[in-house]
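Missing here is one protein chain; the remaining ones are kept as they sit in the complex.
And then subunit A:
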């Protein structure tokens, strides 16, 4: 599955991603109703100040993940196919070994579904809520990022070419 890339330099700390994550993981799926839900729906992305500027953090879905190593019941597994660290609440016993083991602090205790909350990369959506919500595109899907980079490159190239062509007297661009 496509990875979510973070462009730290673009984050303005608006926390739209956190809010969108909460709504996406609420029972109702709507902001108005999610606000009143108890227990409150949890976020799985965290905007933390790092070196004075805000930066979004989310689960890396590590290949050799410490949380997966810790888990005695295989409630957390690394799915070879999707490349995601997947949580199965049915298998979880709430020992919270994963939470202690994660070097990034990306797993939180939570009692809405099983015993923890971590990024599931929005299984039921085409594009993760946080990515959709980010106004500055600090969060982007890998494919979009590459597509945008290609498009930019082509734009630059064609602009450069156009400039060069425009200067050519024989073709008369006007």
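Following the convention adopted for this analysis, a residue touches a chain if its C-beta (ideal position, glycine included) is under 8 Å from a C-beta of that chain, and two chains touch if they have at least 3 such contacts; residues count from 1.
To be clear about the criterion, contacts and distances are computed from a predicted model.
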item: Chain left out of the displayed complex - its UniProt protein name, from "PTS mannose transporter subunit IID", "Peptide/nickel transport system ATP-binding protein", "Formate dehydrogenase major subunit" or "histidine kinase"; value: "Formate dehydrogenase major subunit"
item: Residue among A:8, A:31 or A:93 touching the omitted chain; value: A:93
item: Missing-partner contacts on subunit A, residue numbers; value: 66, 69-74, 90-91, 93-97, 99-101, 109, 115
